[in-house]
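Notes to accompany the following structure.
Removed from the display is one protein chain of the complex; every other protein chain stays in position.
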Amino acid sequence: MESKKIKKIFVEGAISPEFVGDSIAKHSTKKSIGAHSIFLGQVRNDRINEREVIAINYSAYTEMAEEKMHEIREATFNKYELTCMHIYHSIGTVNVGEISLFVFTSSKHRKAAIEGCNELVERIKKEVPIWGKEIFEDESFQWKTNANKSIEL
Amino acid sequence: MESKKIKKIFVEGAISPEFVGDSIAKHSTKKSIGAHSIFLGQVRNDRINEREVIAINYSAYTEMAEEKMHEIREATFNKYELTCMHIYHSIGTVNVGEISLFVFTSSKHRKAAIEGCNELVERIKKEVPIWGKEIFEDESFQWKTNANKSIEL
Amino acid sequence: MEIKIIAFGQIADIIGNSIMSINEIKDTEELRKKLSNAFPQLNEISYGIAINKKNINKNTEINMGDIVALLPPFSGG
Partner (left out) sequence: MEIKIIAFGQIADIIGNSIMSINEIKDTEELRKKLSNAFPQLNEISYGIAINKKNINKNTEINMGDIVALLPPFSGG
């Protein structure tokens, strides 16, 4: 159980695919694990009023986000039988096609990893004080809103 | 859409974490993707009657498995709005701590990727003719059964 | 008539090899009975049958040239 210490979740810039691969590799020594579930958020080239998004700049209320994330981690460890849980979110600029969110759960049987991962993603998006500013090709920007998030789900 | 050609799903031996990382990296050019969902099955060191599993040897009815997998892929592409879908399963020996199943879906919004991935995992385990033989430390073995699968879920 | 039988998993262990030929079997029910007589251990296993890679859910005629597969419960993943 890694649930007791407050873990850093923020990384500067994009999360690299190699980092994800390395994180997976570290679990080969944990031989009671039968299932891993991974969610990755990737920055999309949305078109908004004829302008194309080329990057998102993320900012956060870091101290509150880390406390909130700790609370979410604890609750998820208590609710699901998870062996491991790893969460990373970008701060700063992440270009289109790059990864900004990495949620990774592991468990003996698949149900816990899958459901735990899904719940973490939902709670992170809803409850953690992070903001994304969509940057357009002409250098104009707009703050992302949660408005179409509810439509997504 | 990659749904039209029959794709190979079997790889000899374990699926490496680097392979998973490389697969993720290939999606950075697909800029309409907003979410990736990944499931990995890892071989567990179960203890059965005092003997510890050290590896699983997978065999399959390859031709039927590939046809069935094609059918499952088509149905999943039709049911969910997926941009990409990649599925790999090991054949031969996979040691404890190594990965034997890799299911990877991508979509614009997260719901499709997450639900599509889950459904693929369930259908692969239930419908694709693959068999795992659990090898114990004393070189004895037993065929895995689905009996405790239903308890798992 | 000769049909080709392929067996997998624990059934291949019991039957001894993974490809065999059997003469004069009219349908899958008859095949199950003949196999059960020849290999009593099969009675302890609930297995499915596929003909030409398609799952069979009820008694089905077997024709010359068919490939009949004996499928113990799947355990991939």
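Chains here go by letter, A, B and C, matching the order in which they are written, and residues are numbered from 1 within each.
Here is the rule we go by: a contact is a pair of C-beta atoms (placed from the backbone, for glycine too) under 8 Å apart; a residue touches a chain by one contact, two chains touch by 3 or more.
These figures come from a predicted structure and were not determined experimentally.
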Contact partners of the omitted chain among those displayed are A
If I consider the whole complex, including the chain that's not displayed, which of A:Gly34, A:Gly116 or A:Gly132 touches that chain? A:Gly132
Answer key for A:Ile33, A:Ala60, A:Val96 or A:Ile135 versus the chain not shown reads A:Ala60
Given A:Val53, A:Leu101 or A:Ile114, the correct residue touching the omitted chain is A:Leu101
For chain A, residues touching the missing partner are 41, 58-61, 63-64, 67, 89, 100-101, 121, 124-133, 143-146, 149
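Just so it is clear, only the chains that are shown with their structure count from here on.
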Just to be sure I understand the contacts, which chains border both chain C and chain B? none
At what distance in angstrom does the C-alpha mean of chain C lie from that of chain B? 26
How far is the middle of chain A from the middle of chain C, if each middle is the mean of its Cα atoms, in Å? 48
Where chain C touches two or more other chains, by residue: none
Residue numbers in chain A touching 2 or more other chains? none
